[in-house]
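One protein chain omitted, others in place.
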Amino acid sequence: MIVLFTDFGLEGPYTGQVKAVLHRTAPDVPVIDLFSDAPAGRPKPAAYLLAAYGDWFPPGTVFLAVIDPGVGGPRAPVIVEAKGRWYVGPDNGLFELVRRRAESARVWGILWRPKTMSESFHGRDLFAPVAGQLARGDYPTHKPRAFEISRYDDWPDDLLEIVYVDRYGNAMTGLRGNLLSTDARLAVSGRVLEHARTFSDVPAGEAFWYENSNGLVEIAVNAGRAANALQLEIGSPVAVLR
Amino acid sequence: MIVLFTDFGLEGPYTGQVKAVLHRTAPDVPVIDLFSDAPAGRPKPAAYLLAAYGDWFPPGTVFLAVIDPGVGGPRAPVIVEAKGRWYVGPDNGLFELVRRRAESARVWGILWRPKTMSESFHGRDLFAPVAGQLARGDYPTHKPRAFEISRYDDWPDDLLEIVYVDRYGNAMTGLRGNLLSTDARLAVSGRVLEHARTFSDVPAGEAFWYENSNGLVEIAVNAGRAANALQLEIGSPVAVLR
Partner (left out) sequence: MIVLFTDFGLEGPYTGQVKAVLHRTAPDVPVIDLFSDAPAGRPKPAAYLLAAYGDWFPPGTVFLAVIDPGVGGPRAPVIVEAKGRWYVGPDNGLFELVRRRAESARVWGILWRPKTMSESFHGRDLFAPVAGQLARGDYPTHKPRAFEISRYDDWPDDLLEIVYVDRYGNAMTGLRGNLLSTDARLAVSGRVLEHARTFSDVPAGEAFWYENSNGLVEIAVNAGRAANALQLEIGSPVAVLR
């Protein structure tokens, strides 16, 4: 299975062209849109989101993960293998948490270049063919190249910021829920929020935090939009009170 | 064929994870996105929309229909068979019109539970595996359980409200068009609208009502956005004048 994690959107031409390339390269492999609205141009919050959601998929999954504000510049294209899953995309921090949370991860630089490659759409021209080849099992076994991926050691293990706002207005943080006890409280936008198991456990209109279905601490309002009520956006800080 | 009717959106992680589960459960069954922007958290207008659009698909279709504001609470998960089509989702009124408009409908409670189930995403963890099993033909034949689905007898047979606004700004009502003669007039937002066959039959900018391609009375403006021009949103009332 090939899983797409991008900021390309679905309605414009970008994801469609990527899928056309994947179909040509690996015609029998199903392609799943996981995020097409991952944090646009922001590899840091995207890295925490990818690490949380990647783990839900079975080993062997190939992720085409492209948040790539430096496309056309010097950043390298890489393949990362972590916990049996494969990640293809730019070397800009996007794979920092996936790599760091694996007991041992392997990294290859992508030296292959297509015959024609646009300056601005490596997702289609470079990363998609490589992801398709990987999904077919062809690569990088044949041409492994050791590569020193860039390190972002100053990034924390968990990010106390909003990393994604979903269509209901729920605001995901970069903090893993299993690190908090249920009596922890969260300070956000000058408010203090208590834990609840899920939406239906609090009155309508009430804000709370809970561990979402992929293990991230998420800020929500029952029958409401937390991001609007609490003025949250990607990058907004949260703090844990115990 | 499995048809998705949800408020999950396509760009975030929800529909993608549902499709990953469906692919694992029923790999050869095509999955169609019908609505991923059905009325968010509002089973009542969604019920009229589902009844109108469900009938367009052939018997044997499995609908994964999840508008589920009470997820994690006491509402039961159900399977409804109506006119040869299968519907999987929460018992919260979403299937009231599908059931009521069938000569005879069958209902089962879903007693199966996955080994791990999140509190907030039964669409992925509970409903998708069941829909996949149904689409394979495995369920509920093996384990039928009679179930008394909740009744919403006070809901009308046709809903004189807006139930959906599409991307062009056209506003669908919960009223079936074949119940109206073409000389009926519709009162909405203090205006009275006449019938037209379709957009190109009225001057640009003119508001009218017509029977849409799935049989619902819809309010539209030729070359314009009816929802903006007439300030319509889900729940806005309409009245029929004869």
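First chain written, first letter: the chains are A and B, and each begins at residue 1.
The working rule: a contact is a pair of C-beta atoms (placed from the backbone, for glycine too) under 8 Å apart; a residue touches a chain by one contact, two chains touch by 3 or more.
Small disclaimer: the values here were computed from a predicted structure and weren't measured.
Which of B:10, B:47 or B:193 touches the hidden chain is settled by the complete complex: it is B:10.
Only one of A:3, A:71, A:134 or A:163 touches the absent chain when the whole complex is considered: A:71. Across B:30, B:60, B:137 or B:156, the residue that sits in touch with the chain not pictured is B:30. Screening A:41, A:60, A:84 or A:156 for touch with the missing chain picks out A:41. Although one chain is not displayed, its contacts with subunit B can still be listed: residues 1, 3, 9-10, 30, 32-37, 53, 56-57, 164, 166-168, 197-201, 210, 212-214, 223. Listed here are the subunit A residues that touch the chain not shown: 7-17, 19-20, 23, 27, 40-41, 69-73, 118-121, 124-125.
We take it that only the chains that are shown with their structure count from here on.
Superposition on CA atoms relates subunit A and subunit B by a rotation of 120 degrees, given as a multiple of 5. Rounded to whole angstrom, the centroid-to-centroid distance between subunit A and subunit B, based on C-alpha atoms, equals 31 Å.
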